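So that we are looking at the same thing, I have put the structure below in structure tokens.
One chain of protein is taken out of this complex; the other chains stay put.
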Amino acid sequence: MMFHGVIPPVCTPMTPDGEVAVDDLRRLVAFLLDEGVHGLFLLGSTSETVGLTDAQQETVLTTAIAAAGGRVPVIAGCIDFTTRRVIDRALRAKAHGVDGIVSCAPFYLKPDQAEIVRHYTMLQEAVDLPILAYDIPGAVQTKIERPTLATLAASGVLSGLKDSSGQEANFRGVLLDTAQYPEFSVFTGSELMADVALWLGAAGIVPGMGNVDPGGYVRLYDAAVAGDWGTAKAEQERLYRLFRIISVGQAPGIGFSAAAWGSFKVALKLRGVISSATPTAPMSSLSPGAEAKIEALLKEASLEQVAVTT
Amino acid sequence: MMFHGVIPPVCTPMTPDGEVAVDDLRRLVAFLLDEGVHGLFLLGSTSETVGLTDAQQETVLTTAIAAAGGRVPVIAGCIDFTTRRVIDRALRAKAHGVDGIVSCAPFYLKPDQAEIVRHYTMLQEAVDLPILAYDIPGAVQTKIERPTLATLAASGVLSGLKDSSGQEANFRGVLLDTAQYPEFSVFTGSELMADVALWLGAAGIVPGMGNVDPGGYVRLYDAAVAGDWGTAKAEQERLYRLFRIISVGQAPGIGFSAAAWGSFKVALKLRGVISSATPTAPMSSLSPGAEAKIEALLKEASLEQVAVTT
Amino acid sequence: MMFHGVIPPVCTPMTPDGEVAVDDLRRLVAFLLDEGVHGLFLLGSTSETVGLTDAQQETVLTTAIAAAGGRVPVIAGCIDFTTRRVIDRALRAKAHGVDGIVSCAPFYLKPDQAEIVRHYTMLQEAVDLPILAYDIPGAVQTKIERPTLATLAASGVLSGLKDSSGQEANFRGVLLDTAQYPEFSVFTGSELMADVALWLGAAGIVPGMGNVDPGGYVRLYDAAVAGDWGTAKAEQERLYRLFRIISVGQAPGIGFSAAAWGSFKVALKLRGVISSATPTAPMSSLSPGAEAKIEALLKEASLEQVAVTT
Partner (left out) sequence: MMFHGVIPPVCTPMTPDGEVAVDDLRRLVAFLLDEGVHGLFLLGSTSETVGLTDAQQETVLTTAIAAAGGRVPVIAGCIDFTTRRVIDRALRAKAHGVDGIVSCAPFYLKPDQAEIVRHYTMLQEAVDLPILAYDIPGAVQTKIERPTLATLAASGVLSGLKDSSGQEANFRGVLLDTAQYPEFSVFTGSELMADVALWLGAAGIVPGMGNVDPGGYVRLYDAAVAGDWGTAKAEQERLYRLFRIISVGQAPGIGFSAAAWGSFKVALKLRGVISSATPTAPMSSLSPGAEAKIEALLKEASLEQVAVTT
């Protein structure tokens, strides 16, 4: 199994004037590694990749890969509409030295499942790197169906899946379908069902909230690997409650994504990891009232300020 | 009113090996101008913009703008996720000399309406060109609501709207809301309700099928402008029947978009305008059986081969 | 053509203690007939049929049919899940002497189109009355597709359609598909596009807001029949603005339907037609603030108190 464990989609700290906050990003990577994560997922959804210019995405890759220093595998999201565009992104990411890439189903257009197979097949032919499919129908509208994944696992085109569909019963089916391919790694993107996913056989977890409490998810994972499901569950239930941070910021002018992604940045600022919670445009910063609620929830979850050395 | 009339979203012909078919694109532009269209919309949805690399999009702008030779206004789609990315695209399009740009609501993330207002406002501040909003919730999931459009029309941030929502009653509301802003131009993207849209007060039509039968839509528009609604309706009904071309290609491996956009290219090939109906990846070409059905429908609509001189 | 013109879905006035307000219902029917409607649609969606017990539905039929006194055709909604249940309702309605019935696609279960064909075919075999299909996917989740309607029009199983889908381009397709069956009557349920529907060839209109301003819809219809589309459009635009009444009541505890259906009852109370705007449970009455807004919109639309004699 090429990848495993806790692989958070790394937030992209921004300066107040809208550029990548390079020092903050270095500190965030150091924090995540200190807390024991098993890999880094750059340029994912939670990373606000869609809010970054191409040049800013390059900066993220350069900065975070250098900060990681080869201590854990680094995979990069190649979030784009269709095959040729994803190949362009993947080749750029490869040039930076990533260990794998992550690609959604084609979107904006309406693909059928055979077109999804063709997409990943062409991508794998063009880019000699492990590829994880990213099933996120809430963002791209199309579900990558179980038979599609089984086909791509059997042919070796895909090395794994990041499932952000929230469809747990279907996720279990994918695990059953692909259990015979040990080199195919299935990850859940759920912050709330990580213990269940591991119990069902997942290789690991890609939790956005893993930016905020990486240690919590690492403890959960370690307990699961040790077969101590009671501990894993208790840790998950604490994290379940903490997840309320993602909605306290919703308000007129602060949509669902701004509230969710923004809450992770606010929490990182409150914990002393990054210096600014600025989001990418057109999203706005959360209100002071929302920050106060997040602070209270961090306290309830026993999360304190940390010292990070880069 | 800055823009009006029939402004087709220009298809992007591709060579069999996946590059922009520059000669075909020149011929297509010449054909559209010959048939009397009032403007060109480059890099729209039907143009398979999401299937083109950035370099290919540059080629489209260079080629088509040169082919148009200033005879009609040219507007360019800047289809991208969020504000900074759209600004980058808009500035590139502006450098090519376009007369206006078209931008969707932010997508992949989940914006609220105030974030949509912020998006267009920042875009207008950064790019000194007329901006049309592109309401296409089927592709980007978020509707640009009537109050949002009214706000942006009143402030002059937007110069108009391309409505591809298929929500005709709401479209009528937008027309009523913005009737007091004569410089705000409302276009329908519907191939099927163009006469109705004009009757309700729309400035024009942006029909994907206008690639195939630009003359039909021009006759429809001219009749509408002359108040000859019976002729406009008869033309629309003929075009309504022709629109069956967009679904005859659906088959395993040929999704909705491949069938629809592909049908326009097949029809253009059959009419002698372009030499290849190759789509962008991961879409596949329509089957010979589908081509035959499209040929029959062209014949039924009295559309024949044309001679195009570039 | 069996049915035509303005056929409002008649509201069901309720007493404050939750029973059918029989006198109010009689007055409402008298008002509608006074204003010139061409038929009555009892037990439709706007009638809050789903909020009425079976016994209350019987009371509605008895009362309204007696009040109509045979002056216009009366059709009855038979809103229920599946075939046997709809047949039971249809036979009861027939016993009351209705002139036709209206049935949705089967719902709660997930039917395919062939099951919809089977539903109407069995219904027609069991009940010797004209049947209108009721296409309302917003309530029943399944669309009655164009080929399904064409099949049922060709076989004579259906006598017509009430389209409450809000999909105007598809509606136009139904009109084109069924134009060859003159005995098949197509009605729009749209309050906002009645002029357009008639221009496209619809037989008539079934507007919920036709309870509030039946005279306006009758004038619109008469102008359309006379070919005076300018007058029809002006009337429609006035009614478009009046339609804002349906959302001013939305508030915590007042959902979409409560606000919409409730606004018609409030308007009827303000116009002096009925004595109470009580809704069926679990809906609550609109607030005094909402009533004031509705009053202002009635005034703006030049709708005043009326004298109704029963």
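We call the chains A, B and C, going by the order they appear; numbering starts again at 1 in every chain.
In the analysis below, a contact is a pair of C-beta atoms (placed from the backbone, for glycine too) under 8 Å apart; a residue touches a chain by one contact, two chains touch by 3 or more.
Every value quoted in this text rests on a predicted model; they were computed, and no experiment measured them.
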In the full complex, displayed partners of the excluded chain: A, C
Touch with the omitted chain, as defined above, among A:166, A:253 or A:272: A:166
Which of C:13, C:106 or C:215 contacts the chain that the document leaves out: C:106
Among A:196, A:218 or A:286, the residue in touch with the chain that has been omitted: A:196
Chain not shown, touching residues in chain C: 18, 45, 48, 50-54, 56, 79, 81-85, 88, 106-112, 114-116, 118-119, 122, 139-141, 252-258, 261, 280-284
Residues belonging to chain A that touch the chain removed from view: 166-169, 172-173, 176, 190, 192-193, 196, 199-200, 229, 233, 237, 240-241
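Please note the rule applied: only the chains that are shown with their structure count from here on.
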Cα superposition angle of chain A on its copy chain B, in degrees to the nearest 5: 180
Centroid distance [mean C-alpha coordinates] between chain B and chain A, Å: 35
Chain C: positions in contact with at least two other chains: none
